[in-house]
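Subset of chains shown; positions unchanged.
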Amino acid sequence: MPQEVGKQYSALLQKYIQHEDETDLYAAQQVSRKFIEKKISPEEVISLHKTSVEEIFPELAVKIGPSYDFLIEVMIHYGLALMEHQSLIRKQEAMQIEMDVAVKVQDMLLETSIPKVEGLDIGLVSKPAKKMSGDYVYFIEQKDGEACVAVADVMGKGLPAALCMSMIKFGMDSLRSSATEPQHVLQVINQIVEKSMDDSMFISMFYGKFDKKTCEFTYGSAGHEPALLYRADEDRFIELDAKGLLLGIRKDVDFQQKSVEMSSGDFIVMLTDGVTEGRNAEGFIEEEVILDMLRTMKDRPAQQIVDHLYTELFKMQNYMLHDDFTLVLFKKE
Amino acid sequence: MNNRSSVEIFTEWDIVAARQLGRNEAKNSGFGTVDQARITTAISELARNIYLYAGKGKIEIERLETDGMKGMTIIASDEGPGIPDLRRVMEDGFSTSGGLGAGMPGVKRLMDDFKVESEVGKGTTITATKWLR
């Protein structure tokens, strides 16, 4: 320990013993912070304290010396715990950096771009609750005016989830334009997931495709939240759901496939449970609240609708997300 | 019972005054030596944050007595720049946080209850309470 520090400590202690002034205690704490920064261990502080006390009360040295030796002995394990902490903090920071890089890589790897299909307006919001999202959206645009989208919620978050998503992406990328039917797509991805993943890893996924020529929206679901269809002419909402097990549970699963025709002004909202299960101080946010917001915004462009929904729901949850939050909106122009 | 006293924070000396006030109140409320020192340290950290990051502000101390429970609340308020990323400020274990274990997470640990309200551009109010056991 530097001698300077010792002198400073001793002088402060002496002053405090004389006047018992708060100023000295404030100064002492500033000093103790510096001690910690300089990796001076608590047993060294006790030793320094002992020396200082013996200087101030030389007549007591013999009498109370051993009690300080005892205290030094006791403090050694505290010192070790602290040193471990300092090394752990460095390790933690390194892990943090690795995580940050992984997030960046994940983002690049899983990048998707919104299809440009005539007559279809698409909006997308996807926000992670923590650093890495467990929600995943992937678009594919086929040459003949088809816009396909997968909206998935991977059980768990972080790295294992990220690796799962790359399976979905590459699974979808390997599809040929002849095979974009929901039933087929869900089966293919279910088999990849089932084969590659642990039994404890499940994925819910909604897959839909819009065909410009027929204005049909065909969809299937692997245990995912139902989508919402807004019928402009009737001003009402219809749930779009289809039977199907979560991905990765069983090898052979039948996925139900359904379709609806979209008319001008209709829109379909696909989402994850982070949207429907938002909580505020009073409990869950009612579905009616969400539908009302959608209704209010119904004449706006798709992106504005989803942005508005996100902002409002985030505010209602006191600026905290309890789960990853994803909204995809297909609007027939 | 509502028993409030306060210290305005402008200079480093005011930090010491706030500490002194807090220690006296803690002692009079019946807190032991270690808890007195903890409450004082929490006040010190909060006052120092005001002094360093907001320039000026106020430390208020309120003695509590409700339902037979006695305690002490510290309210640190300023009209400074506010905290843009609360999550980050409350996070543990960054060697950049200036002093291991200190800062906001430290104050939270020294006290029993802890609440931050902050709006960027408007200021920050931190309320922390310790109960007498």
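A and B are the chain letters, set down in written order, and residue numbers restart from 1 in every chain.
As a working rule, contacts are C-beta pairs under 8 Å (C-beta built on N, C-alpha and C of every residue); 3 or more make two chains touch, one makes a residue touch a chain.
Everything numeric in this text was worked out from a predicted model, so none of it was measured.
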Chain composition of the complete assembly in this structure file: A x2, B x2
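By our rule, only the chains that are shown with their structure count from here on.
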Gap in Å, rounded to a whole number, between the CA centres of chain B and chain A: 30
Chain B to chain A touching residues, read off their complex: 15-16, 19-20, 23, 40-41, 44, 93-95, 99-102
Residues of chain A defined as touching chain B within the complex: 22-23, 25-26, 29, 33, 36-37, 85-86, 88-90, 92-93
